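All protein chains of the complex are present and in place, except for one that has been dropped.
Chain nomenclature is as follows: A and B, assigned in order of appearance, with residue numbering initiated at 1 for each chain independently.
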Amino acid sequence: MKRHAFTLGLASALVVMGHLAHAADLRIGLQDDPDTLDPDQGRTFVGRIVFAAMCDKLVDITPELKIIPALATGWKWSDDGKALSMDLRQGVTFQDGEKFDAEAVKYNIERSQTLPESRRKSEVKSIASVEVNGPYSVTFHLKAPDATLLAQLADRAGMMVAPEVAKKEGDKFGLNPVCVGPYKFQSRVAQDKIVLVKDPNYYDAKDYHFDKVTYLPIPDTTVRLANLRAGDLDMIERLAATDVKSAEKDPKLVVKKATSLGYQGITFNIGNGAMAKNPFGEKAKLRQALSLSIDRNAINQVVFNGAFEPGNQPFPPGSKWYDKAFPVQPQNIAEAKKLLQEAGDPHPELTVQVTNNPVQMQLMQVIQSMAAQSGIKIKIVAKEFATLLKDQTTGDFEASQIGWSGRIDPDGNIYSFVVTGAGLNDGHYSNPQVDALLNKARLTTDDAVRKQSYDAAQAILLKQLPIVYLYHPVWIWALNKKIEGFTPYPDGMIRLKGVKFAG
Amino acid sequence: MSTVLTELSPLPRRENRAWKKLRANPAALVGFVLVAFFILIAIAAPILPIDSPIATSWTEVRKPPSALHWFGTDDIGRDILSRMIWGARASLLAGVISVAIAVALGVPLGVAAGYLRGWTDAAISRMTEALLAAPFLILAIALAAFLGPSLTNAMIAIGLSAMPVFIRLSRAQTMDVLTEDYVESAHAIGIGHVALVWRYILPNIFPPILVQATLSIANAIIAEASLSFLGLGQQPPAPSWGSMLNVAKNFLDQSPWMALWPGIAIFLVVLGFNLVGDGLRDALDPRDT
Partner (left out) sequence: MLGFILRRLLIAIPTILMISVFVFSLQKLLPGDPVLAMAGEERDPATIAFLRQKYHLNDPVPEQYARWVLAAAHGDLGISLRTNQPVLQLIEEKLPVTIQLAIMAMIVALVIGLPAGVLSAYRRNTWVDWLSNAVALSGLSIPNFWLGIMLILLVSVRLGWLPASGYVSPWVDPWRSIQVMLMPAFVLGTGLAASLMRHTRSAMLGVLKSDYVRTARAKGLSERSVLVKHALRNALVPVVTVTTLLFGELLGGAVLTEQIFTIPGFGKLVVDAVFTRDYAVVQGIVLCTGVAFIAMNLLADVAYRLLNPRMRDQ
């Protein structure tokens, strides 16, 4: 034991010296400690950030959200939209040396579907079977056309884990993950750090410039920034919006931003149990009045120092799926009061539950104060997330301030939340017209046709307001100036291709 | 122990003397004035000529102290001075009542454990250990869920979690006092249990309990904030010093005044209570003639 410690000490001394010598170690500060590092079981955003350097996907996205080749070099839809064929990259190995081929892809999709602990089931639900056409060619046969599938394969469902290891480890795979990817898993200490080292056999190894990448969870934003300033970190994700100005002033730092795919909003209980019988659950006019009372630009200025993006739809205003016929409305207290009068309820009361994080509490207090101007009395109930989620699914809420991290495909931001009986429709909103439009949008890969369906659905939803959208977060990274080649992506991931230290 | 006999003198006279001693102690007076000041502004909050503590102004967000806002404004443009004054209510209540609960429950249990020993001691001590080992967070979430959110319930939660130290202190002190000669002689001349506890043990455990109580007030004021965060305690937008500190945490760099005022207030209140505690301690010290 003692000797073990001694050799460890020696090794770490060497590591420290090595660090000084060529300093090709990248240290990234994360906001949270990731959950299990199994792409099929992972569910946290920070976990995806680690995967981005460790587990390649079949396809990837550009910052403009175009799907581009990754482990799949090309793909083709059948005419009926029920089969997707892919050609796979050749000469690729998993981080343990195992060969990557069509069989591995088949195994991976089936693992996402059948591993009992899999959190990917709904993402690959449309796949009926995977056919191996050749060593580097597969076809996904679908139950019905699914326009969202490629986007799913650009995320965790499309990450390829090493079949032999996964078979052996089962649900414990995340303790020692092996994928195809530029950096392989080395070690993890919960709440402390995750260490990845470069895989020299990675097919594109020349574009990755660090020997080691360490992720350190540091939940406090002020502290995360202080660590970056002190030089203990090279890069941090989710810089607080209110810290942007001071970070931009720091000559040693660079700030990068990208509007996220997600949103924050207020979900109303419209038909989920007895609590739905409240004025706001029953009358769309009250919801409209609340939405009109909210000054979304002021929220952005007050809570986020103007760094985020105000919004009123599930897609940010810059997205091609955003319906320009319904721009973000300015605050209109007079109109809101009129609506309340029409609804026969000039002083309604609403209880809104909110996660107990300081920023969301601040947001709700701003909204509370705005709503009071038109006579709406909001009561804020802070809950920790586990309770909030439970109360939301069981219908034990009037309204809930909650958000969505966002998906590449528009379907992922809207379908599950408003279609009758869909998985995340906690307010139990139900409208056959909306159901029909959103189901139709899934069947075609023609974006123009899909946009028509989404626009038509928006026209209804923005009147009924089962969800009042508030804003779209902006991902903000702060980097040491010596880092070159970092590209911000709207999915908030940190892609390390081409990223390196200057000089 | 020459003081044994004077100790047997009737209680009222000692209290008079205590009051005299307290008044003659300048430090205690300062403490008394401090505490009284904060209690007064807490009571007078509705009639003081100040802004509403919940009035927001989007153009006055996180502004440093100025002629208009003497203490500056907070993260959503509210006047910090008015929030400090209104927040005094929740914070003083949380600080004082929850410590009172802890003392009222903890001291009898501790004295019982130290005086009776044996199974009583074992039971009370093991219960204390269980209470200590259970994370405060779990207790707080459970209480928030079952009792519902209110300041009173927050005070109960804080009081319960602050109780073990009072049990341990009074137990140890009781055991210590019981070994004194004068207690043994008092016992020998046939003084009953109740009288023994009342006359000898309580006055002797008083000093450490007072010290601990005045110290615990600071923790209780800060704990109230973490509870209001779990939905227990003061509900937004109503202010408390603890929750003001909590919010200020994210703005330490850019808006240091947000943390400064509640920090100073907590310091002054705790200082005040400690000085009063010292004064009381001296005034009631049986050995001080």
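By our rule, a contact is a pair of C-beta atoms (placed from the backbone, for glycine too) under 8 Å apart; a residue touches a chain by one contact, two chains touch by 3 or more.
Small disclaimer: the values here were computed from a predicted structure and weren't measured.
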Identified contact with the non-displayed chain, of A:43, A:143, A:320 or A:463: A:43
Full-complex contact with the absent chain, from A:82, A:99 or A:121: A:121
Contacting the left-out chain in the complete assembly, out of A:25, A:171 or A:484: A:171
Residue among A:83, A:389, A:436 or A:483 touching the omitted chain: A:389
Candidate in contact with the missing chain, chosen from B:68, B:134 or B:195: B:134
Contacts of chain B with the absent chain, listed as residue ranges: 1-2, 27, 117-118, 122, 125-126, 128-130, 132-135, 137-139, 141-142, 145-146, 164-165, 168-169, 172-173, 175-176, 178-179, 207-208, 210-212, 214-215, 218, 222, 245, 249, 252-253, 259, 263, 266-267, 270-271, 274, 278, 281-282, 285, 287-288
Touch list for chain A against the chain that is not drawn: 5, 8-9, 12-13, 16, 33-36, 38, 41-43, 116-119, 121-123, 171-172, 174-175, 189-192, 216-220, 222-223, 226-227, 229-232, 384-387, 389-391, 393, 404-405, 416, 423-424
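Operating definition for what follows: only the chains that are shown with their structure count from here on.
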Separation of chain A from chain B, taking each centre as the mean of its C-alpha atoms, in whole Å: 45
Residues of chain B defined as touching chain A within the complex: 54, 56, 58, 61, 75-77, 141, 145, 149, 228-231, 235-237, 246-247, 249-254
Chain B-touching residues of chain A, taken from the complex the two chains share: 220-222, 240, 242-243, 246, 295, 298, 301-303, 356, 358-359, 361-362, 364-366, 368-369, 379-384, 387
